[in-house]
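Note that this complex is displayed minus one protein chain, with the remaining chains in position.
Think of it as A, B and C in the order they're written, each chain with its own count starting at 1.
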Amino acid sequence: MAVNLGGLLMKNPVTTASGTFAAGREYNDFVDVSTLGAVTTKGVSLHGWAGNDTPRIAETPSGMLNSIGLQNPGVKHLMDVDIPWLNDQGATIIVNVSGHSFDEYLAVVDELEQACVHAYEINISCPNVDAGGMTLGTDPKCVESIVKKIRDATDRPLIVKLTPNVTSITDIAKAAEAGGADAISLINTLLGMSIDAERMRPTMARVVGGLSGSCVKPVALRMVWECHQAISLPILGMGGIMNGLDAVEFILAGASAVAVGTANFVNPFATQEVIEGIADYCERHGVNDVNELIGALKC
Amino acid sequence: MAVNLGGLLMKNPVTTASGTFAAGREYNDFVDVSTLGAVTTKGVSLHGWAGNDTPRIAETPSGMLNSIGLQNPGVKHLMDVDIPWLNDQGATIIVNVSGHSFDEYLAVVDELEQACVHAYEINISCPNVDAGGMTLGTDPKCVESIVKKIRDATDRPLIVKLTPNVTSITDIAKAAEAGGADAISLINTLLGMSIDAERMRPTMARVVGGLSGSCVKPVALRMVWECHQAISLPILGMGGIMNGLDAVEFILAGASAVAVGTANFVNPFATQEVIEGIADYCERHGVNDVNELIGALKC
Amino acid sequence: MPLINEQARIVENECVGPRLYLMVLESPQIAKTIKPGQFVHVRIPGMPDHILRRPFSVYAANPATNTIDILYQTVGYGTDFMTTLTPDSASLSVVEVLGPVGRCWMPPEHVKRALLVGGGVGAAPLYMLAEQLVKAQVHTDVVLGAQTEQALVCRGRYEVLLSSHEADVVAPLCSTDDGSYGRAGFATSLVAEALESAAQAARPYDYVAVCGPEPLMRAVAELCAGANVYCEVSMERRMACGIGACLSCVVETTDGKLRACVDGPVFDATKVVW
Partner (left out) sequence: MPLINEQARIVENECVGPRLYLMVLESPQIAKTIKPGQFVHVRIPGMPDHILRRPFSVYAANPATNTIDILYQTVGYGTDFMTTLTPDSASLSVVEVLGPVGRCWMPPEHVKRALLVGGGVGAAPLYMLAEQLVKAQVHTDVVLGAQTEQALVCRGRYEVLLSSHEADVVAPLCSTDDGSYGRAGFATSLVAEALESAAQAARPYDYVAVCGPEPLMRAVAELCAGANVYCEVSMERRMACGIGACLSCVVETTDGKLRACVDGPVFDATKVVW
């Protein structure tokens, strides 16, 4: 079940989607983080952000919207509290990195170089940050240049997480590749909105938010498949994975590894069940090595 | 309940989404087309198209994918068979127009000028046509120029239907406005994909297709709301409307009228129930004129 | 016949074979009007995430009891979910059926000898046709094929029906893939022999109706074309609207792409481009 995600060795292809699993401790009664391919931590910025007002979520058909706004206590707290705990547990760690500016991304990575973490996932795609974030991830030139800068700052596996809210996902993926990324993550949330008709108001304080959950799976699969054909980097696929079969779909479409997000909220055992489901699928189909499934879709 | 959609008078704000209601006859045992605000017919091209191979659809969480590929018997057949029938029923008619090239769009509209129809909806957004279609609808310059050309060819209300598969929907909407559109339609389908993991194959023959149904509602609402703020044209809102409350959400977000699509497949009475649902909402909220609700969202 | 959409109470929902279930629905209007070969488009209540209706042929319709029978095989999410519905459940005991939809079987007007060929669960949609033909005193033979003996699920009902009329063969001819009942192998060889021997006996078939997996229908269609016998097939396609509006379900024919739901499901086999 082991896979190699752009230099990051994972004992199985399953990690958590950033922001849905904190740094793993909250799920400790359900999931032993050392059994996961990796734990991807909640987006972290240099000094910590307060995030948006509540309500921050809304339920939507087969999915949900969130506008957490990257609330986080800053990279120092992550390094003092969360990373040591994850290290103690024997987890493989991917740190999701955020910033309001190129410099902030770099500063966060610089700090993290001192910590025992195994890869970075650069979130250039969060729709909930007014500066940086969204705009950054939709322009190929910006993407290439921020990736280049971070590439120069680290030798660790560099995963770039893309937003699906673009006309051409392959243009952005190519830019990340040109910048020197080791892998790309697909997809972050789709920008959406929810209205409470009876109250004539938006359901969330910030009006718009990011859509996740199984409703987005068709869009996510399409983007993974397009990028698998367009670039040669490995892909971390996510967006609506609720069970092992969903994960296999992403792998067949071209993902080398997958992340489980919203499913954790529905079922705290989701990550474990996805791992078991993939193993079960391989057994039923006589697949000895999960790597054989990557991009194995017959079209 | 009457609304004015860029010069098209509708007795209520509800029409059908192109491609989900044919030209109304198939639903005749369930829906009296003269009671609808309008009937929007299936996309029509100059000489008719054969469409894609089957399987053409796939079920997805709270939605479906389709890759019909604009199968249609051509504008002549529409004018000989469908429009006369709709005229006999007393329906208000919006004809959805497709083409492989600028010239084909113009040729279709030229033909239709002879027919008794009430408005055009120009589909510059279908993801299932290799030439034209998708590419056209994602580039503001192309959008402006095709709209200008068609604007010169007709005085009838001109509705331009946009694709949601773009980085900035407001840029495209502005281009349609600049080109002289009377209204815009939002949204066509999101590009998606579905995989049959057990068979290791795409679920549909054409691999990718257009996502519709309630799963897309959050994205559709967001785009209607963004465009309502960015341009001054009226908006025909659609994407996942299953009942009256969904329709009210679109109207509150800024739609002057709404279209019911995938819901027809689930419930053949859907259009009627949406009309009743809007009326019921107005009554419960003491709204005398549905026009008061347009864009009335309190943020 | 106008289309009807009715709330149908589940009267029965039982396992009747390997992955085979019989659902009896109280659907008075459709029970009265449905013809052999037509189908109903069923909205299954309570399925999380899944929104589309599912098409099912009507196996038997009983206007006296106001019921229609559906014989279904579990092949995916919806059919699996259907097995959990029970007549006595508070909320999940009513399905919504839209019908009768589609072109029925259309034997030639003065048909004398008919052969019905059912593969797997395809035996079900032919049963009403068999009843109709037997009632009209048409000499009717039946060939059934399935994977195993237990999967030959309508066999008993066909036996009763056929034994009630005069014919050369009073029981369905059967084949099973595993040889557990009847001829071992595919139904096609039984069909070839039946066509052959009928022709040699100078009492040739003038109508063949086939319902089953596409390879079977195609093979039988080719045999019939060779033997110059009129043959109809019932085509399965994924359906969204189920009533002719969406063009999801087209079948490639010599007249272009036609809709399985309303131009079919039953087609003249010579028109189908396989």
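Keep in mind that, in the parts below, a residue touches a chain if its C-beta (ideal position, glycine included) is under 8 Å from a C-beta of that chain, and two chains touch if they have at least 3 such contacts.
Computed from a predicted structure; not experimentally measured.
Between the chain not shown and the residues A:G7, A:G180 or A:P268, the one that touches is A:P268.
Considering A:T40, A:S62, A:T163 or A:T271, the position touching the chain not shown turns out to be A:S62 (whole complex).
Residue A:Q71 is the one among A:Q71, A:T135, A:N243 or A:N291 that touches the chain not shown.
One of A:L9, A:A22 or A:A115 touches the chain omitted from the figure, and that residue is A:A22.
Residue-level contact of chain C with the missing chain is found at 46-49, 84, 86, 89-92. The missing chain lies against chain A, touching residues 19-22, 26-27, 29-30, 42, 50-51, 54-59, 61-64, 66, 68, 71, 213-214, 262, 264-269.
Definition applied: only the chains that are shown with their structure count from here on.
The chain with its Cα centroid farthest from the Cα centroid of chain C is A.
Summarising the inter-chain contacts, the pair of chains with the most C-beta pairs in contact is A-B.
The set of chain C residues touching two or more other chains comprises 49. Residue positions of chain A touching 2 or more other chains: 62, 214.
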